[in-house]
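For this depiction, one protein chain was excluded, whereas all remaining protein chains were kept in their positions.
The letters A, B and C name the chains in turn, as written, and every chain counts its residues from 1.
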Amino acid sequence: MEPTERQQRIFDETDAAAWVESGMTIAIGSPPPMALVRQLIRRGFSDLTVIDSGLSLDLLIAAGCVRKVVSYYAGGGFGVAVAPSFRRAVEQGEIEVWECEEGILATGLQAAAQSLPFLPWRGGVGTSLPQINPDLKIMADPISGETLIAVPPVKPDVTLLHAAAADPYGNVQHLGGPGWLDLFLHRAADRTIVQVERIIANEDTRANPWATTIPSADAVVRSPYGAHPYYSRGFYVQDQEHLQAYVKAANAAARDNRSDDLARYLATYCREPATHADYLERVGIKRLLSLYEY
Amino acid sequence: MEPTERQQRIFDETDAAAWVESGMTIAIGSPPPMALVRQLIRRGFSDLTVIDSGLSLDLLIAAGCVRKVVSYYAGGGFGVAVAPSFRRAVEQGEIEVWECEEGILATGLQAAAQSLPFLPWRGGVGTSLPQINPDLKIMADPISGETLIAVPPVKPDVTLLHAAAADPYGNVQHLGGPGWLDLFLHRAADRTIVQVERIIANEDTRANPWATTIPSADAVVRSPYGAHPYYSRGFYVQDQEHLQAYVKAANAAARDNRSDDLARYLATYCREPATHADYLERVGIKRLLSLYEY
Amino acid sequence: MSQDYTPQELMAVFIARDLRDGEVLRVGVAMPVVEAAVRLAHVMHGPNMELIFLGTRMNVAHLHSLPMPAFGWDRRVVRWAESYSDTGHRFDRVKDWHRHVFFIGGVQVDRFGNSNLIGIGPDYRRLRFRGPGPVGTATLTTHVGRYYIVLNSHTPRTLVECCDYVSAFGWGTGGADARQQLGLPGGGPKYCVTPLCVMDFAEDDKHMRLHALHPGVSQADVQDRTGFDLTTPEPVSTTPPPTAEELHVLRTRVDLAGLLSRSTKGE
Partner (left out) sequence: MSQDYTPQELMAVFIARDLRDGEVLRVGVAMPVVEAAVRLAHVMHGPNMELIFLGTRMNVAHLHSLPMPAFGWDRRVVRWAESYSDTGHRFDRVKDWHRHVFFIGGVQVDRFGNSNLIGIGPDYRRLRFRGPGPVGTATLTTHVGRYYIVLNSHTPRTLVECCDYVSAFGWGTGGADARQQLGLPGGGPKYCVTPLCVMDFAEDDKHMRLHALHPGVSQADVQDRTGFDLTTPEPVSTTPPPTAEELHVLRTRVDLAGLLSRSTKGE
């Protein structure tokens, strides 16, 4: 049967998480799509290769989901020089790092998006990066012989993003620009799932098509406050207190081997709430409403 | 003396044309910024290398400004299979073509913008392009040995663009998206001059910063109806009658060696009007007002 | 001939039927048959198709009619846009192009579906005929899932033994693995559609082959106007004519200006 109507791409966070399997390469945008990240933890995925930075990466490591990290930055972002669970797991040799750098990662993602077996990049020439990441090859450019780094494709199986809005057909619009490498992560991925604060009508998309940042996301997940405890541009700011509580718990586990608080955090906020709405209920509406932008 | 105020970047089309010199490489966006293109002809520049497509390219060739063409397409766009002056000049060996293709040109522009001595591209493998353009080198990728084309940087000295609006500080906003390779042409160029339908206040830019397509054009030229006889998205459609009259004159010169009409066209519309406003006066307000979008 | 449709309408209907729902259709300039075909498919059976005209991406399945602009280069299509691909990213998600379908013309097309938009003549520095240039065809034909060669006329000048220059690689010098050997990920040309017939490419050697004759056209007509020996299966099938519904939709909801219905039979 031919379909007679355009098919919608709206999923809930539980269905969307079914697109992920243990062992996959998962890319996580900025701000991190925490409703989806928490679903990964709840499902108990393991052996993931994670392309991410910051504390969402740390949480996935703390929850035991990660085997390999592709990251240019695993700091905490507000006085947390290095994300605690990341630091401990790397120092203990429990996870592997595919050492890279922002420009090099963008180049590898671009190579994947362009179906190219490599792209050259100059940033990193002279550094230790090609020694500690043997996938980065020093090369002489074929025209003038200059020294460059050949970066292989970096291909996420699934990219998870957070954005302001999308229509039912996967047309995504950000407020205040997409984060960091979001568009690179999307273009390189086999599939892209975008959680959004709001689902808008297709008419809203066509009213300002230039604002469409991702034209055909594979799935759209409605997740109001879905980036919490992170910010969502145009909606709310970061919940510093919540993040600091997480960092404290993660530090206790990583530095002092006291993992009770971290286990409690993971249970309370990631494993027990069956849905995103259940999570928000635990955070509490008063706290959420206090995170206004101005 | 330190400046105490932010400096504006507004120029008129005559001053802006002073940034060009004979022999330079000039890139022309889409729609072509015809007010600036006509100034190039009026000034009598010669030996230009022109990165352009379509009839603006043809006009520059007819006016004797061009020595070399970097183009992926020199058709006329509406039943004109090949731009007449381009066709004649190439067949006569009067101008040189740096044969390329849209993806290859974008790759060369990207290499220039990224200060890379080359970028690889797959489109064109198996074609005649590397034979007829020896700057394109067949290469084996250094990781898996696949066959690719190494494209050298394509660097405009000056890029000329048309857009809907810009503020006095060079923040450019398009309506309905920038044309074709406009952003590539800008990023690769040493300097970018953008003619606009309207100059807007800086406050307008900041009201919708995501709409800023080019963040720091070197010069902004106010040119209402400046793309005429081409379209300007959100303002007016193409003047088919005017373009057809040009094509007819150019065809007569190219095919039948009757160059009177073409000479008259060049004199009337390009060489005699001292300013863009003088040009518009010759076109006539009634004709301009008839080019509404629907 | 007493047919109540033009060859251009037949071509558009043939192509439209071959397009599947959900595909992304990339249409260049100055191809009215193709512009009509993708619109017809979108209206008739493709509510999930995405149409990309000159960098403007749209799905307009909600509209009753999709008028073709009076000329190919009409930027007014932006009124239907859901997004733009000309954000400086035109070639930034090539990996997704296996879902994309492209359409190409040619100054010359050879027996293996290679095409030439560069020019004609043995000396590149002094071409006898200078063509418009490759546009984006080298890149698009490298990556798209499949493409259609669509010609406005069927003549031995266009359909040649061997292109003077190749601007888009079809099947090279033949062979089922011709593209694979060069590492070209796209599926290559599927059909060559002309005002006389539809041709495809033989599975084994990828030689161009007669697939269907348009009603009223003979095999001899086609071979006479083709510059190489065309492989021909026995018996030759006939291009199925448009249904009444297809013609009705085409004329009342797509080709309102009658660009195709006023065309004469192309030679």
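Assume contacts are C-beta pairs under 8 Å (C-beta built on N, C-alpha and C of every residue); 3 or more make two chains touch, one makes a residue touch a chain.
Keep in mind the model is a prediction, meaning the values are calculated, not measured.
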Residue of A:Met34, A:Leu48 or A:Ala74 in touch with the missing chain, whole complex considered: A:Ala74
Which residue of A:Thr14, A:Thr127, A:Asn202 or A:Thr275 touches the chain not shown here: A:Thr127
Touching residue (missing chain; options A:Ile10, A:Met24, A:Ile199 or A:Val237): A:Val237
Residues belonging to subunit A that touch the chain removed from view: 31, 53, 71-75, 77-79, 81-83, 86-87, 90-91, 93, 97, 99-104, 106-107, 121-129, 132, 146-147, 176-184, 187, 213, 231, 233, 237-238, 240, 293-294
Contacts of subunit B with the absent chain, listed as residue ranges: 2-7, 110, 112-115, 169, 171, 183, 187-188, 202, 205-206, 209-210, 212, 215-216
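Everything below uses one rule, namely that only the chains that are shown with their structure count from here on.
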Pairwise touch network: line, ring, star, complete, or other: complete
Most remote chain, CA-based centroid, reference being subunit C: A
Centroid distance [mean C-alpha coordinates] between subunit C and subunit B, Å: 29
Rounded Å distance, subunit A centre to subunit C centre (Cα mean): 40
Shared-contact residues (touching 2 or more other chains) in subunit B: 121-122, 146, 176-177
Residue list for subunit C, restricted to those that touch at least two other chains: 78, 81, 84, 91, 143, 185
